[in-house]
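Of the protein chains in this complex, one is absent; all others appear in place.
Let's look at chain A:
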Amino acid sequence: MQVMSSSPSLSPAFNNFSGAGKFSYEFGLKLRLKDEEPDKEEEEEEEEEEEEEEDNMGSESYEEAIAALSKLLSDKADLGSVAAAKIKRITTELEAAVADQTKFDPVKRIETGFLHFKKEKYEKNPDLYGALAKGQSPKFLVFACSDSRVCPSHILDFQPGEAFIVRNIANMVPPYDKTKYSGVGAAIEYAVVHLKVENIVVIGHSCCGGIKGLMSIPDDGTTSSDFIENWVSICAPAKTKVKSESNELSFSEQCNNCEKEAVNVSLGNLLTYPFVREAVVNKSVALKGAHYDFVDGKFSLWNLDFQISRFHPL
């Protein structure tokens, strides 16, 4: 297996038609075997996305062909079954061509996605993107879940440059550990020490698969995954708390509570990083927890306050 780095350019010429060529047709081909007036012009046009309306833009040159075929069949009736077989084959080929055309094309999806961004945002804000090209100074470090439904750029409308973002399963912050959790450590370190963010926000969310996985780990601790259950066990204290305090609630309600308690466990874990603790005590960084509920369309936000105060001697 090789990694081939041929980089196709952004030309839109990616042709997904499997040899069917370019032609025009009506979606939902209806073969009319009766004689009809062939009153359409003969044009060859490029392939287009199918349109439901009945307009004659796609030229009906096939109607002439069908008229000729039906004339032949009415003259030579014994050709009927041969014709039927050939027509079936043509229909199948055309159906495949349609399917290919409407099949999801990831390359194209990425390409059009970028072109949309370039045209609607990048080129319309040259000052912003010019400044960002030189450097970033986000005020937020955000931990969000990898879930496709909870991107902070969407749900909190973060613009480019505003938030340094870590995304992992169930938006967890593990405690300081150079061996086991270097990825999270590096991100926090870079954000706090180098970028000097002013806020660290941990955002949980509804229907979190990772939290559900945590709540589903059997009591005897047997796991069946390579990584997931090990990772989500970071927030085992949240599970313990939820099970002891709300054992009478349904499983999904317990999961909902656990989503929020796990955020609190992560906030506490943030304080195990000396550079975070120092910044929080100095009040140069604020820690915030949040929960996005995409079932009800709600967002809640809370602070973690932490300080060290001296006791005056009596």
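FYI, a contact is a pair of C-beta atoms (placed from the backbone, for glycine too) under 8 Å apart; a residue touches a chain by one contact, two chains touch by 3 or more; residues count from 1.
Here, contacts and distances are computed from a predicted model.
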Refer to UniProt and select, among "Histidine-containing phosphotransfer protein", "AP-4 complex subunit epsilon", "1-aminocyclopropane-1-carboxylate synthase 7-like" or "Carbonic anhydrase", the name of the complex member that is left out. "Carbonic anhydrase"
Taking the entire complex into account, which one of A:Ile66, A:Ala97 or A:Val232 touches the absent chain? A:Val232
Considering the entire assembly, which residues of chain A contact the chain that has been omitted? 1-10, 104, 106-107, 109-114, 116-118, 121-123, 129, 132-133, 135-136, 138-140, 146-158, 160-169, 174, 178-191, 193-194, 198-199, 201, 206-207, 209-210, 225-228, 230-232, 264, 267-268, 275, 286, 288-290, 292, 294-295, 297, 299-305, 307, 309, 311-312, 314
